[in-house]
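Here the complex is missing one protein chain, while the rest keep their positions.
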Amino acid sequence: MDAIAGHLNYWLIAVLFVVGVYGLAFQDNLLKKLMALNVISVSTIAFFLNLGQKVGAKAPILPGGVKGGEAAAYANPLPHTLMLTAIVVGVATTGVGLAMIYRIFKHYHTLEESEILKGMRE
Amino acid sequence: MNKSRPTTILDTCVRLIIPFYLVYAIYVLVHGHYSPGGGFQAGVVLAVSVILVQLVQDPNPRWGLGRDAAVVFACLGTFMYAGIGLLTMAWGGNMLDYGVLPLGEVEAEVRALGTLGIEIGVTMAVMGVFVVIFNLLRGEE
Amino acid sequence: MTRKLGYLSLVLLAALFIYVSLDLPPTGDPHSPPATHVSPRYIEKAYKETGAANMVTAVLADYRGYDTLGETVVVFTAGVATLLLLEGAFKFKKR
Partner (left out) sequence: MTEQFPALIVVAPLVAALLVPLTARLSLAVTYCLILVSLMVSLTGALSALRYSLVEGAWHYYFGGWPPPWGIEYVVDPLAGIITSLVGLFGILVFFYSIPFLAGKEPREKGYFYSLYLLLLAGLLGIVATGDVFNLYVFLEISSLAAYALIAFGGHQGVVAGFRYLLVGTAAGTLYLLGVGYTYAVTGSLNMADLGNLLASLQSSRPVILAVALIVTGLGIKMALFPLYGWLPDAYSLSPPGVAPLIAGVMGKVSAYALYRLLYFVFKPGGPVLQVLDVVGWLAAAGIIVGSVMAIAQKEFGRMLAYSSVSQMGYIALGIAIGNAAALTGTLLHIFSHAVAKGCLFMVAGNGSWWGRRKISEMAGMSKAMPLTSATLVVASLSMVGLPPTAGFFSKWYLLMGAVEKGSWIYAVILVISSLLTAIYFFRVLEHVYLKKDPGASLGTPAEEGRSLRGWELAPSMLVPTLLLGLGILALGLFNAPFVDGLLKFSLPWRTW
C-alpha cells in the first residue's frame, strides 16, 4: 500500500505526459499541438517538483540559515530553481510559437496542418 | 480589437488598481530574498500592468510602454545581467562571482547586493519582452 | 488502423513510465538521493554564503546564476524572434 501511495504522483505524471504526446501526435490543429506541447512540459515540471518534496518539510526560507543536520526539515530548493527555468523556457517557446501561428494563419487562412501542407505543395 | 472609447467604470478601476500593481511588483522584486518572489515574477506583474492599461484604454493608452521603449528595456535589462557578470570578471573573479565587487566588507552582503542587481535586470528584461510580444500579437498599429 | 496502433503505443508508453517509476524513490522520501547529495549544502549554508534567506533565490541567482542568465537570454531570444517574425510582416502588408 505504501508503495502505491509513494508512487501515485509518478503515475499521474506519466498519464499527463502521454496525454500531451497524444495531442502532439494526433491533433491536426496547430494551436492544439502547441497546447499539447505545454502539457508535456508541465508534466516534466511536475516530475521535477515531485523530486524536491520531503515528508513534513517546510518551505526552504529561513532568515538566519539552517543549522547543520537539519537539512531534512526543509524542502529541496534545487528542483524549484530548475523548474523556474523550465517554466520560463516554456513560456518563451509558446510566445514564439504563437507568433509563427499568427504568420501562418495570415497567409494560409487555416490552422489545420493537413490543409497547410496541401497549400505548401501547390 | 474594440476601437470604442473605454467605459468610465473600467477606466476608473484601472486607474485605481495600477499603483498597487506597481508597488506590488517592486515588493516582489526587492523582497525576493526573504519570501517567494524575484525578478521573473516582478517582471510579469509589471508587464501585466502595462498590458492591462493597453487592453482597457485602447487605442490610445495614457500610460505605458511603446514597442520601441520595450525593446530598449528588454535589451538593457538582459545586458545588465550579463554586464554584472562582465564586471565581476573585470574585478578579477570568475563570471558572476559577486563576492569580488567592491561594495562592502561582508562577502554575504555583497553577494546579496549582486543578486539584487541581476534581479533588477531580469525584471526589466521580462517586462520588456512580454510587452513586446503582447504588442506584436495584438495586431497592427 | 495506424491510429489504433498509435493509441496502443501511447498506452504502452504510459505503462513503461509507470513500470520504471516503481524503482524511483517514493515521493517525499527524506533519504532519496536528490535530498541527500547536493541540496543539503544549499539548505545549510545558503544564508551564510549568499545572504539570501530564501534558498530558492540563493540557488537561482548565485549558486546556479549562470543558468538564470541563460534563462533570461531565452526570454530575450523569444522577444527578438517575435520582432523578427511579426514586425516585418506588418510592414510588408502595408506596402
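When the chains are written out, they are named A, B and C in that same order, and each has its own residue count from 1.
Everything that follows uses one rule, which is that contacts are C-beta pairs under 8 Å (C-beta built on N, C-alpha and C of every residue); 3 or more make two chains touch, one makes a residue touch a chain.
Keep in mind that what you see is a predicted model, and the values were worked out from it rather than measured.
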item	value
Chain B residues that touch the omitted chain in the full complex	71-72, 75-76, 78-79, 82-83, 85-86, 89, 93-99
Sites on chain C contacted by the missing partner chain, in the whole complex	16-17, 19-20, 23-25, 32-39, 41-42, 62-67, 70-71, 73-74, 76-78, 80-81, 83-85, 87-88, 91
Residue ranges of chain A at the interface with the undisplayed chain	17, 21, 24, 30, 33-34, 37, 40-41, 44, 47-48, 51, 78-79, 82, 85-86, 89, 92-93, 96-97, 100-101, 103-104, 107-108, 116-117, 120
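Going forward, only the chains that are shown with their structure count from here on.
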item	value
Graph class of chain-chain contacts, one of line, ring, star, complete, other	complete
Chain A and chain C, separation of their C-alpha mean positions in angstrom	8
Length of the line joining the C-alpha centres of chain A and chain B, rounded to whole Å	24
Whole-Å gap between the CA centroids of chain B and chain C	22
Per-residue multi-chain contacts in chain C, two or more chains	47-48, 53-54, 56, 58, 60, 68, 75, 78-79, 82, 86
Chain A residues counted as touching two or more neighbouring chains	61, 63, 84, 88, 95, 99, 102
Contact set on chain A toward chain C in their complex	2-3, 5-11, 13-15, 17-18, 21-22, 25-26, 50-55, 57, 60-68, 70-72, 74, 76-82, 84-85, 88-89, 91-93, 95-96, 99-100, 102-103, 106
Chain B-facing residues of chain A, complex	59, 61, 63, 84, 88, 95, 98-99, 102
Complex interface listing, chain B residues touching chain A	34-36, 40, 129, 133, 136-137
